[in-house]
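So that we are looking at the same thing, I have put the structure below in structure tokens.
== subunit A ==
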Amino acid sequence: MKITSLNDLQEVREQGLALLHPQKIKISVGMATCGLATGAGKVWDALAGEIEKAGLDIALEQTGCMGFCQQEPIVSVQQPKKPRIFLKKMTPDKALELVSSLQNNAVNTEWILAKDESERFLIEDKTVPYDISEAPAVFADIPLCTDIDFYNKQLKIALHNCGYIDPGNICEYIAKGGYTALFKVLHEMTSEQVISEVKRSGLRGRGGAGFPTGVKWESCRKAPGTPRYVICNADEGDPGAYMDRSVLEGDPHSVLEGMVIGAYAIGSHQGYIYVRNEYPLAIKRIRRAIEQAREYGILGENIFGTDFNFSIKINRGGGAFVCGESTSLMASLEGKIGEPRAKYIRSVARGLWDKPSNLNNVETWANVPLIINRGADWYASIGTDRSKGTKIFSLVGKINNTGLVEVPMGVSLREIIDTIGGGVPQGKKFKAVQTGGPSGGCIPERLLDLPVDYEALTEAGSMMGSGGMIVMDEDTCMVDVAKYFLEFLEGESCGKCVPCREGVRRARQVLSRITAGEGNQGDIELLEDLALTLQDGALCALGSSAANPVISTLSYFRDEYEAHIRDKRCPAGVCPDLIEYYIDPEACTGCTLCARKCPNEAIFGEKKQPHRIDTEKCIKCGACIEVCKFGAARKRSEGRK
Partner candidate 1 sequence: MARIGVFLCYCNLRAAGALNKDDVTAAVSSLSDVVHASAAEDLCLDPTCAHLQQQITADNLDGVVITTCSAATHEENLRRVLASQGLQSHQVEIVDLEDYFSWPRFETAEETTARVIEALDNAVAKIRGAQALPGVTTRITKRALVIGGGIAGIQTSLDIADAGYEVLLVEKTSSIGGHMLQYAEVFPTLDCPQCIGTPKMVEVGQHPNITIMAYSEIESVSGSVGDFTVKIRKKATYVDWDKCNGCGICQQKCLTPVASEYNQQLPFNQAKAISIPFAQAVPNKPVINREVCGHFTTGLCQVCSQICPLQAIDYDQQDTILEEKVGAIVVTAGFDLMPKKEISEFYDDPDIVHGLEFERVLCPSGPTAGVVRRPSDGKEPKEVVFVSCIGSRDPEHGVSYCSRVCCMYLAKQALLYRHVVHDGQAYVFYMDQRTTGKGYEEFVQRAVEEYGVMYLRGRVSKIFRDGDTLRVQGADTLTGQKVDIACDMVVLGMAMMPSEGAKDLARKLGIATNEYGFIAEAHPKLRPLETSVAGIYVAGTAQGPRDIPDSVAMGSGAASSVLELFSQDEVVTDTLAAAGNEG
Partner candidate 2 sequence: MITLTIDGKEIGVTEGTTILEAARMFGIEIPTLCYHPVLSAHGSCRLCSVEVVQRGWSRVVVSCLYPVAQGLEVKTNSERVLRLRRGIIELLLTRCPDSERIQALAQQLGVDKPRFERDEHECILCGLCVRVCHEVSEKHLLNFVDRGFEKEVAAPFYEPPEECIACGGCAYVCPTGAIRIVDGKPEFLWQRNKQRSGEKDG
């Protein structure tokens, strides 16, 4: 049906609410990519199969990523008159058991991560309590979601629907208050009012650059020339970043609604979503969302019965990180080679096909409807002076609670890592956190009290970037980290400009030499010179920020570089050419396990006698260390002159 009135919208809303809260047991399985990667698909099959076999009247629904990826697959269960419970690390076996235990009105509490006793309707600023009159006693000790460390400090705005709705069903999005912002915009607001509201909110681009979104929309609107284009950058390429993926997989309509509102503000009738081809599930979800939006009269001609038209096309990327850069993205959309162009004439004035084009990141678009619904003042009340609202971070690496977190700007890095993230696993010592991907830098322990804020992170030598946050511990070699990022950029450089194509290559070669024990006096200065050439000379941000990982690790961990160059030593014990594996004869019990596991037969020794590693044959795979129960197999880096 085409929604043309508030009545229509209300009708669909009722349908959605009925799906969200059926008066029966409802099981939601987190089926985003992170969930699927840990086996959610098999859990789903098991549940579906079992429910059908037993002929039960249980609603089974797919949902998006709840953020606590460490605990995936996550399954939430709603039972009438009981709190909603979230089950962690589900398996197909547990799934089968779950179905039967539900029939017996019992659930294995060891599986429960947390519970919800109410539901938040962020758009209406309403918290609706569940009817928990028949809550089992055993549930009393289960913490609320909002009370567990992982969720306690988070404030879900862009992710508010993820994990709570079926992303494949527009009615559930509308049930949570979705598309009321768009309805209001089209019926009650002028384009100028929309722009003014977004400007006042202080929303800044979430793709990394942090440019004020409202100002960008205004420039695009003012630029002469038609048609105008609205683009969503879903080419998320930073290694370890998956914020945009989760939004697209978990709540695609929030992005669509944001784009239509933006199109109305700017005066555009054609939009593009450029999504990387390596996100097939996201593509599937956004495609479905667009189809449904069209069916319901929210995309296409006469949106919501007004005379505003807007359509969206999806473009898939071809596997180039550089196409996340806005001008390369537009070139790629035009069918040309994905190479950036100089931005002296901004793309808001001359972008896609030389027409005014407004490009924003997925997360930026997802924030827009809430700004309209709750108002600019509400949004501006969250965050710091210069960075308003929240930011989604992908917390990965040496961290206990790997996952997707959304925090208000201003929360400190320490809170994110220690409290939300649960600290570094296995009692290892925290070393640094890398933010901003290959364009960012490392922040050491002493600066962890810095607030998460665009300017603060940049001043510390890193940047907010798209939100990737990689935690590193004492076993991470910072020179190796720099080399890793440069290798990545070397492969992804488009190759157009000399500083990046040549400079990144040469910088990587220098780092390769250093990590191979062939560093020379003057290499650090050489890297610093290359960094300046890149900063000042590169055509786009890929190149101009390519040296950031090097410069920031140099500024905080210069001693590691010097150890590599001068002493040919890798203090963290990572660089293969600088370490050797050995067995501590004191600790070795001669169990022969390592000798048997060694893929190259490099360990020899008599049973019950201390074993030895032949360093000539050792390929440094680390298998011996992994299997040794006595901690006798170790590695060391003694250096050489």
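Here is the rule we go by: contacts are C-beta pairs under 8 Å (C-beta built on N, C-alpha and C of every residue); 3 or more make two chains touch, one makes a residue touch a chain; residues count from 1.
Quick note on selection: all candidates are chains of the complex that A comes from, given by their letters.
This one's a predicted model, so the numbers in the text were calculated from it and none came from an experiment.
Undergrad: Looking at this complex, which of 1 or 2 sits next to subunit A and touches it?
TA: 2
Undergrad: Applying the document's contact rule, which stretches of subunit A touch candidate 2 when the two form their complex?
TA: Result: residues 320, 322, 337, 341-342, 344-345, 490-499, 501-503, 505-506, 509, 522, 526, 529-530, 532-533, 536-539 of subunit A touch candidate 2.
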